[in-house]
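A single protein chain has been omitted from the complex, and every remaining protein chain is retained in its original position.
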């Protein structure tokens, strides 16, 4: 059996009924036969009547690096919450590949299916060491039994070492993650994402709190990952966005739906975008 | 019954009230003697005198204020005692012994006194007397009741008497009278009528009915139905009231915890002991009044309320300043620590007041109850406590939501460090908040002292319930606490008649477990991001 | 050694401390008194006090400690039946002696235990008979109300059988239990009222411990008077009434083998000794201390043990047991009590008292002479012929 | 108005701040720069009194405030916008704003000034929403608004532009400039967004590994020295 959901299976957020698998079944690959990895269709998220997301339509193709910008409160984080199963949309559909209905999958299953996320506020396991954070994130069978008997092999150790190098926390690997500075936590979280090897990476403001130099490095990193993963980046740092968007599409969200879409240059020139977002 | 024998004579004598005659020495001797039957006869004979003195003597006997020495019987009147045979007033001889009574005699006295009091000039006395007779209205009383009915001009008492007459007439030989009586009782709330009516309707083994007249049986069945319906309604209202009352108790017990635990996050295992301290403060106030102001004893609660609040709050503040303040942000440590505090407080009370319960009496204005729907008694102490609970909740709500202090309290409990940074003296707020929670626990203790025992373990009986209420309502949700308390009270009280007290309690606990499955953050769960 | 050690095993903390603390104090008083009069066989008694904290396994541990570590010759202690059951195996294993001073449900007879409290036939049955009598109000219907544990359950089982034998039908018996520490008696009192509408009703209460106060308060406020529905209790004595305002309870009853209000020289002296002791030792509330039945039973038990030791000229368990049978003692109840030759229970008088406004009892019924205990109630089938050890 | 002398701070055995000195005058804006993890936040926390200093003195308006608690510093006129926003998640936006005036006596703390809403209109729309439900940027705006309401003499901003949309960053810049121009307030601005900092600051201080490695007036900010210390 695959991790693909049968029709009619439901996720009941009140009971936490996850319908399927409880993480025991490793999903097979994502069906991306039509070139897109993520489809969001007519998504509405309403909080007590306030529509944080309003008829949002969006899709991301395999290997694409998509930048999302938009005013504070436009619904960007909420959109990521919907994709990762943290928030259930009031209506609308979200598909990962052709077959996986994200609105009916649990957070765990979604993570298993290959979606990784970096949160807007860095969230790492504060009591665990940097090394352990990476180890926990590492792509592998994450069921109870295998976890109990898991031992790191040298290949995995190398991989962790490589990532440590990359996020420049080598030498700090035994420090509890809670003691890192804000920016270091951001990096660690990115490192955890890389360990997870997801097919779709969601980055919510990855360079917030990073110095300009580090922002540049992050941009570099993302440019390297381009093509290997599908990536969705939310940022307010226009310099950074320009850097990574290159000629790709940039989507502007406003009041819960797409306001504009196009290359960075097009978007930056759009009057409406200037009005609500960029300012004069 | 005893009453029957004397009715006739009372009737003859009621109009001669006031005629003075000393009580026959023989009667007095019988009264103080050992033969119970003779004592009853003596009581009835005295009652048959039907005069003021009879009322006085019988009342004195009922209150055990008659003394006997050798053959002389004395009635205590303040400092002095009156020799009933001679009427001489003197000091009570030292070795005079009180004449004791038992329930049988007490019942005879009650009946006799009620009969006499039906003719009292005081309306209330008459009303009480008419009510007291309800249990045993019999044909023998009819002449008396009819007399009283004719003489009566108060409509309420009149209707009571009418019911009594009808009740007595149920056994009349004339079927017309019986039928009228059965019909008249259609509106009676008196459950004691049920067996009588049921008896009318039961079939004897030979196929005959106890009530021979079929049309009367129909009426009787009607009346029985009406009474049953009324009783069912009464039971429902009763359960409703009991539930609210239990809810108010739970609420008062839990409210302080809703602050110290719900808002401040301290798993306060000593909460029960703060309740206990409130109750003991009430006891202490009562003792103070007994000692220094015995005349105003009934007012002791007025002192107890502020005193209990202050004493518990002071204890709370002391604990907060010395111990708990080091534990913010470490809720589980607070569990261990407050458990220790609770042990110490309990033992301290044992050392000071003794391990036994102490006596806290309801003041007169909280004793007894009002009778509604015929025979449902809503006791004053419970009614007052319900209103008191609502008042305290309202006050707390005002304080927390409508004052700057309340805002600070909520801010500090959510993010102590940032509150500090915007200029809130967090230490002071912590102290006040914990003091407030503790003080409210003290008020809860005052209420509990009016319902149950006051002993070193008082708190232990409420701590689990209190936590259940706060958690079920949703931690930090005042409204949730209120609803949870009343909800649990009602559920419990509607279950108890069906399942019994033990199973009701078990079902409630299972209910809580299941309910939390549905609402993992309690009744009033916060939704949204702010929760995380 | 020049002293004889005796163990005192009563809860001084936890829920049972309410009742048991005063038994510890009475035991100490009695021991002081015996020592003042020269001790036992010329040796002073030395009390070893432990606190089993109302925790039943801890009772067993402490019993073992008293007997095997402290080497006491005898232990006076326990209140609840479960605590007694918990220590029994220890006393049997170590062949030591326990004196148990509280009324209990019977159905037990152990060589190593002397029961100085009442068996059901020395308390529950006479009380029920009284309620059915003319003097007692001629009750026809009965509410058996108790805390849900073995003593009330057993007592009620016996009473039900007894009532059956008196022709009372099951429809006229209502059996109601509440959990320990139950504090809300609204529903139950309302139900009693309802039940009482069906005929002259009496309540037989085996409510234990803390629940009594809320029960009686509810009873008082709901206006159920003793003349309407008398309540007779088996676990409410003078000590319990200290915690209640007794005025609304006047006329309700209790059955015991001793009341403080019993008038006789032995009792007068007993009460005086106790009051003086309380003042001298600065016990809390020393001014208002009272005596009650288990206190008397403790007092009697210690003296009888002393007499038996002196008769046996040894504190050896088996010898003392042998010497106990037939011991007599002039007890504060005003009777000369005898330890039964075979069944380890005292012959006790039965008294029924009505509550007075001052929290004392006025004795309204009293047997002429002490009654022999029937630990195996004849009302329970299969108990015939089980009267011996 | 603010003097920091030889400030040292330790987290347990790790020496985070090593002898930092700086001074800030009324009406000035000082930028605090440095790479991730060099101790900027730690320094600001020390100034606010949230972290204990191991050595050195902090003087505010001529009084040594080392021993003062954070709330006393707030009452003395220091307002703080922490990194990570630290809004009161379960209080409404309005209540959060009222909390900003907790350092003021009750009679002055009743009303929220309209200027705040002009600056951050979104807050007015969301007055009754719980703070924790706001988006990241909205929360940041709330945190800044809260600090402004305190009528501070010194305002400490830890990466105030983090997560805020460009147009509002510009607004914030305008406000800071306005405050600076008023001349009665000191501003200590810790910022990663270099251009933003350069435009607003009169002075700057660069930290590296807990030490001041460069400082000077605005004109020197573009210097290589600074660049070098900020580079990875």
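The letters A, B, C and D name the chains in turn, as written, and every chain counts its residues from 1.
Keep this in mind: a contact is a pair of C-beta atoms (placed from the backbone, for glycine too) under 8 Å apart; a residue touches a chain by one contact, two chains touch by 3 or more.
Rule of thumb we're sticking to: contacts and distances are computed from a predicted model.
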{"item": "\"Sulfite reductase, dissimilatory-type beta subunit\", \"Urea ABC transporter permease subunit UrtC\", \"Na(+)/H(+) antiporter subunit D\" or \"phosphoenolpyruvate--glycerone phosphotransferase\" - which is the UniProt name of the missing chain", "value": "\"Urea ABC transporter permease subunit UrtC\""}
{"item": "Chains in view that touch the one left out, judged over the entire complex", "value": "A, B, C"}
{"item": "Sole contact to the chain not displayed, among C:22, C:73, C:86 or C:333", "value": "C:86"}
{"item": "Option from C:43, C:111, C:140 or C:153 whose C-beta touches the chain left out", "value": "C:153"}
{"item": "Contact set of chain A toward the excluded chain (per top definition)", "value": "15-18, 22-24, 84, 86, 106-108, 111-112, 116-117, 123-129, 132, 135-137, 142-144, 147-151, 174, 176, 192, 196"}
{"item": "Those residues of chain B which, in the complete complex, touch the missing chain", "value": "267, 269, 323, 326-327, 330, 332-337, 339-344, 346-348, 351, 460, 464, 467-468, 471-472, 475, 502, 505-506, 509-510, 512-513, 516-518, 520-522, 532"}
{"item": "Chain C, residues in touch with the chain not shown (by the definition above)", "value": "12-13, 48-53, 55-58, 60-62, 64-65, 68-69, 81-82, 85-86, 88-90, 93, 107-109, 148-150, 153-154, 157, 177, 179-180, 380, 382"}
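Methods note: only the chains that are shown with their structure count from here on.
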{"item": "Centroid spacing, where centroids are CA-atom means, of chain A and chain C in whole angstrom", "value": "73"}
{"item": "Distance from the mean Cα position of chain D to that of chain B, given in whole angstrom", "value": "62"}
{"item": "Approximate Å spacing (C-alpha centroids) for the pair chain B, chain C", "value": "29"}
{"item": "Multi-chain contact residues (two or more partners), chain C", "value": "none"}
{"item": "Numbers and ranges of chain B residues touching at least 2 other chains", "value": "528"}
{"item": "Complex interface listing, chain B residues touching chain C", "value": "36, 64, 100, 102-104, 106-107, 110, 135, 191-192, 194-195, 231, 235, 238-239, 242, 245-246, 249, 346-347, 350-362, 367-369, 371, 375-377, 379-382, 450-457, 460-461, 492-493, 496-497, 500-502, 505"}
{"item": "Of chain B, residues touching chain D in the complex", "value": "404, 407-408, 410-411, 414-415, 417-426, 476, 526, 528-532"}
{"item": "Chain D - residues contacting chain A, complex", "value": "11, 34-37, 41, 83-84, 122, 129, 133-138, 140-141, 159, 162-171, 192-194, 230-232"}
